[in-house]
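Since the structure comes first, as structure tokens, the remarks are kept for the end.
Shown here: the complex without one of its protein chains, the others still in place.
For chain A:
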Amino acid sequence: MRTAGITLISVALTCAVIGNAYYQKKQFYPSVVYITKSNPSMAVIYVQGLILVFIMNTFLRKIFFGNLRAAELEHLVERAWYAVTETCLAFTVFRDDFSPKFIALFTLLLFLKSFHWLAEDRVDFMERSPVITWLFHVRVLSLLTLLFTINGTMIEYAYMSTLTKGASVQLVFGFEYAILLTVVLNITIKYVLHTVDLQSENPWDNKAVFLLYTELIIGLLKVILYVAFVTIMVRIYTLPLFAFRPMYYTMRNFKKAFHDVVMSRRAIRNMNTLYPDATPEELAAADNVCIICREEMFTASKKLPCNHIFHTACLRSWFQRQQTCPTCRLNILRPTPANNGPRAQNQAPAPGQQAPQAAQAQGVNQQVDQPFQMPAGFWMGLQAQQGAGAQIQGQNNAPNIGLPPFQSVPPGSLPLFVPPFPPMVHLPPVPAPPPNLTTLTDEELRAMEGNMRQAVEARIQTLQRVQLLLDAANAMMSQYQTAAATANIPGPNVGSAAEAAEKEKKEEKANHSEDAGPSMSEQGKFAGEPLPGSSGVSNESIVQTDTKTMNATTSNENHATPSTSRTRTEPTDEKEMLRRRRLQKFIAQTTTTTD
């Protein structure tokens, strides 16, 4: 309404000015001369010109974009403000070139810029709407062609002008249009990628990667352009302050694009090397919906160490942002020591993952570290005689990170409660496992959820117990292993060799009790501690241990804290099942941490 009013007033004024001139001079040429000589008349004509340009712009926008969405309009206004401010700043540098012609050129530039922004928004919108009409394609294609042509022409004009007349404000124009050309290029590439994706029947996994690289290359082009422009401007005129804000954003975008590409490459490399493809059997198993895209998985899926399966492409784009399992938040980028030989491969996740835990647990739960100190003494003696040393050392040291070396711990500094770990008992007892988790009532489980202090405490308590069990089991397994090693029984078959190992171990213990002197007597003190619900935790699960479940269970431990509270809003049955399964894993895990 207001626009129409202004337009009408302007048209009326223009008519008055022209009518007045013609009335006074009666002829065409004198009238023109009269108008150009009179400042008020010229002002009216300029305003009229501006309004005509504006109407033209609105008209073109209607043709190419139809009605703007609210978000697009918001975007447009915001960017227009910056553009106007910067243009005004640019004028201050080129005061000498100031003339109506340049105002016209700058206005044209401004309107062209707005078309670029809108085109960009529109093409991005292709990813958001299920309805892409033919009209859309026709509009975008013709607009892009038009913009390409205009930009090219303007660059050529600016170039020729600079060559023939020397440096002038045309330098700024040439540069601005060069930047706009990169923008059109970017939009065109995006448009082509989106269109190809829309036409194909299957999801196009590599599109994201192509988009990343486009972003990177265009970003690089822009940075080069800006640097060149600023250099030239500084040499000929002064520091182009008006270019600083866009330059800053361009560089930031480039940095981000670079970072994204690096992350993407790393994600792809990890995908290809670290995680196995999910087998058809695994995919066929009950719930084969990818949690990221909510679509079924038939092929091209990866399994993480935590046994969660996702589409390769979905996982890749997630890993660009975070290196965690989307479902259980297990951090999948923990450094894995690769130099411990093939057997270490199986154990690699264990030490790496336990280290931070042990360190963290120290504050909360001193006794957790204790089981390691005693067996550590035990190993000190053993290592002197045996070749198995290196590997065991790896196992024992990792969990003790942050602790003083074993020998330097004064016996008096042991905390009040030390989990019983008498080495001479037939089956070394372990500390109390968590209450039988499979038979927990819903009530009890619910008590462990939520954010209330009690719930958190309950969770921590259970986890501490689990940790305790884990560490104890770890030490036990180390003992078994060394015993097995001395008896020349192949390591990985601990399960089948368990009985033999047990016998061996008794002998070993007898031999080494002198070596481990002080700590043994320490243990003696605590050997009598009650062992509630202890030892039954199963030889079975040791026997069943294989590499796969081991990896799974060890990593499960890691995300236990987050996941207990996460599932609040899932359907109850499913949630119940999941929780049960997870808790079962806890128990299994207490005996299978290491092999």
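Points to keep in mind about this one:
The working rule: contacts are C-beta pairs under 8 Å (C-beta built on N, C-alpha and C of every residue); 3 or more make two chains touch, one makes a residue touch a chain; residues count from 1.
To be clear about the criterion, contacts and distances are computed from a predicted model.
Candidate names were "Ubiquitin-conjugating enzyme E2 G2", "Ras GTPase tem1", "Alkylglycerone-phosphate synthase" or "Antagonist of MEN (Mitotic Exit Network)", and the UniProt protein name of the unshown chain is "Ubiquitin-conjugating enzyme E2 G2". Per the touch definition above, the residue from A:D96, A:E201 or A:E281 contacting the chain not shown is A:E201. Interface note for the absent chain: among A:N151, A:T327, A:Q467 or A:Q481, the touching residue is A:T327.
Among the residues A:I51, A:L108, A:V230 or A:C293, only A:C293 touches the chain that is left out of the figure.
The chain that is not drawn here is touched, among residues A:C314, A:I332, A:A458 or A:A472, by A:C314.
Counting over the whole complex, chain A has residues 69, 71, 124-125, 127-131, 194, 197-198, 200-204, 291-295, 313-314, 317-318, 321-322, 324, 326-327, 329, 451, 561-563, 565-566, 569 touching the chain that is not drawn.
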